[in-house]
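Removed from the display is one protein chain of the complex; every other protein chain stays in position.
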């Protein structure tokens, strides 16, 4: 098995193995369990540990010089996933040994694009998030202090000190509301109402900051990825910079696995496709294959007819789709490209009907 | 009754019938109910089932070749809505038969534009949403593990195993806070505070991602729809691509049912209207009708006078409204179009006063 | 007292009177209250009612032909605020008479710009909000059904019918979590966890849709208002359409009451000001007044010096501020305007130092 395919399989296996491992860890803590079941579950943990050990060896021996920073994290996670349970096996108390396998919680972080995105958003918004967190802290302490002053004589067992009152404050400010500590005095209830409203407000601040951060980062990421894809399509290389930016914003990337249907005969089409990489096969009477740099589905945009043929992916194929409205935008801003598309459509119509 | 009108009525009836059906199902589960009431309710369910059967027949026989994908879902929903209660009638236990009518919960999904929009947003943001969900899972397990370690000796009946502690963790992380399991130790309360704050953070992440996704998708959808409408107004076909995009962003589509008032005599107007489809009637001394491609209400923008006549929809009419400020933008970017509008306004003023 | 000034005062009094009235209504429902206190409070309600009657008369007699639609709502609120308590006085039971004054809750809706904005956002997003609400309903019913099936044998008193289970479902789905009904079985707890997560998701959907709607509407509103203000400044009337749009986006409107300080001597300035309406006085050795169409504060942008004089509002003044960075944008896109500003700055420097 080549290093690459092994890495691919291990990536998709990681989450599944971690989930199984963690469920097993949880099951092992339940008291009503026979010795035999316990043995089976422990064997399962040992199996997962072995798989992770193999993965660690593979990670360490693999030659990927690029993306060193990402690799550091990857290696750290893999090493911890093997060493922590190993150390627990030798040094921890019998019953708690399996708990240390909870380190596998870190496994899904490995190689996830979302966590990188989240990391960038959190880094960029760090100052604002720290600010909101400190507001949270200030309101929390202030609420606890006020509740302590108001309620200490009424309920000394529940609000008799600031730490006690702080438990009430955090339960209320986060709108969790366990109901084990409730202010009884009128002033205390007014305070509670204000704390709840502050809680909603702080919530909203957090959401607002994260929404802003995500929007900026996702928009940027899409732009960068699309730019790279558009640069690979010969047709677009003639566009001026302004039109190019417009097109980059308009095109939607899409990856279709080998054998997947891209459009079906008889459907109304509202997009055409540019092939970045891979090959598609067009199910006309004389089937045709199109390779990277080609485009198809333009007839539906020009004439509004239903698709005249089903197109499916011959290999895994990376596409850019252009929607109807964006095609018209392209037509007006870059007439020469629209002309090429129209001419090709007419030629194809003469020979191979396709939509 | 033609297939089309039947379809239209059934579309608006679907939600109402489903709601009645579900309320009936709920009522049938209450214990204090005489045999007679029960019979009436069951007859009601049978009636709704009959209506849905008719709808299914109609769906299957109707000839709509376009939008095949949407139809597949539609047919599936219609088939299930008929077959599941039927199967339950023959095979289920007496008392639970009516419960299977809960399948009608799916009916509102049929033909809803919102669910399609939501589907696209969820598809596009799938990776990020899965990422946040896995963070939720990781924090959940971590919190349960920590609570188990901290509280297992203090409250063995409530935190004696990870699954038990996980119930506390999910109730706290979602800030629901039933209050049936509450950490008692100091460390446990600190942990609880952190879990509540994480809950708020994860909430905010979800909101941020969905807000981003919705904004992008809604903006795109508006643009596509408006582009199609603008393309139908002859006046705008002379605009260059840049100005056209500006206008598409500026115009607001609006649909007025037959007989609806569009603007009233004497009001101050801040918008003019372009007719995409349908006819309006202008209540001047000699009433005038205007058809698609015409515009009206421009006088209010040019001279700032109150509307000089009430305009109402003669048929259902699809309009594009242009606000005052956007008209000025249009004036400066496309003087020729503004000129046409101004000339028409002056001509009309000479003959038919209208605002 | 003129109708206009009365209207102005009544606008700011409305919220205060309504708040006092509602607190009084609330106080009147508390049982421990002597007959005398009760009389005083009822007299207070009568006083507010009289004020509202006067306002109604004033509203009805006032001649404001513009903005008819807004007036309809206004009149309806004013009429209800007077008639409902009047009718209650004659027809309602003794103790509940004062409750009808709760109609005054509607008073703050009158003339509020926020409620108009909210109305527009809700109208525009109506379809999506209905969609999310129906998802809420579907999940609610589904959760109640599942909880009924899972828990009906375990806790027949709490989950014995779908309506009972629905109470649990709504308390959980909204993450309120009273804790009066809690699933006991393992399956029930898994269900509860899923319902809580759905609750968070639906929350996030709502927030996402409203954030989108607000952003679009607020941006549009700002643009429209600024456009009108910019059009009133002679200097900007020479700008081409593209630059004008840029300037409209860049300028920030600000209203300063008579006597308010706009900038202080010695401060570092990062903005200059254009006067739309009103007059400002510049506290130089020989005080100068500037009127609408003038600008000031440009020296700080050009030379980076601290403000050389304090400028205050002679009358209520409507300003547009232009930030440092936007000034540079303006300079490069419209050199002629920047030149006028620079020349004026140099001239002023020669005669009256000002910053």
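Note that the chains are named A, B and C in the order they appear, and that numbering of residues resets to 1 at the start of each chain.
To be clear about the criterion, contacts are C-beta pairs under 8 Å (C-beta built on N, C-alpha and C of every residue); 3 or more make two chains touch, one makes a residue touch a chain.
Please read these numbers as outputs of a predicted model, since none were measured by experiment.
J.: With respect to the chain omitted from the figure, which of C:211, C:256, C:300 or C:319 is a touching residue?
T.: C:211
J.: From the list A:145, A:187, A:283 or A:314, which touches the chain that is not on show?
T.: A:145
J.: Would you indicate which residue among A:44, A:122, A:205 or A:314 is in contact with the undisplayed chain?
T.: The one listed residue touching the chain not shown is A:205.
J.: If I consider the whole complex, including the chain that's not displayed, which of A:172, A:281, A:308 or A:324 touches that chain?
T.: The one listed residue touching the chain not shown is A:172.
J.: Consider the whole complex, including the chain that is not shown, and state which of A:193, A:260 or A:287 touches that chain.
T.: The single option touching the absent chain is A:193.
J.: For the chain left off this view, which of B:177, B:201, B:278 or B:297 is in contact with it?
T.: Answering carefully, the residue with contact to the hidden chain is B:177.
J.: Since one chain isn't shown, list which residues of chain A touch it in the complete complex.
T.: 65-69, 127-128, 130-132, 134-135, 138, 141-142, 144-145, 148-149, 160-163, 166, 172, 175-179, 182, 186, 189, 192-193, 196-197, 199-201, 203-205, 207-209, 211-212, 215-216, 223-224, 227-228, 231, 240-242, 244-245
J.: Which chain C residues would touch the chain omitted from the figure, given the whole complex?
T.: Residues of chain C in touch with the missing chain: 15, 22, 25-27, 29-31, 99, 102, 105, 108, 112-115, 117-118, 133, 136, 163, 167, 170-171, 174-180, 202-203, 206-207, 209-215, 218-219, 264, 266-268, 306, 323-325, 328-329, 332-333.
J.: Using the document's contact rule, name the residues of chain B that touch the chain not shown here.
T.: Looking at chain B, the ones touching the missing chain are residues 175-179, 207-208, 211.
To be clear about the criterion, only the chains that are shown with their structure count from here on.
J.: Mind checking chain B against chain C and telling me if their interface is mostly the same residue numbers on each side, over half, or mostly different?
T.: Different: when the shared numbers are divided by all numbers used, the fraction is under half.
J.: Look at interface A-B and say which pair in B-C or A-C is its repeat, using the rule that over half of the contact pairs are identical by residue number.
T.: B-C
J.: Could you please state the distance in Å, as a whole number, between where the Cα atoms of chain B are centred and where those of chain C are centred?
T.: 25
J.: Hey, what residues on chain B touch two or more of the other chains?
T.: Within chain B, residues 163, 175-179, 203, 207, 209, 211-212, 215 contact more than one other chain.
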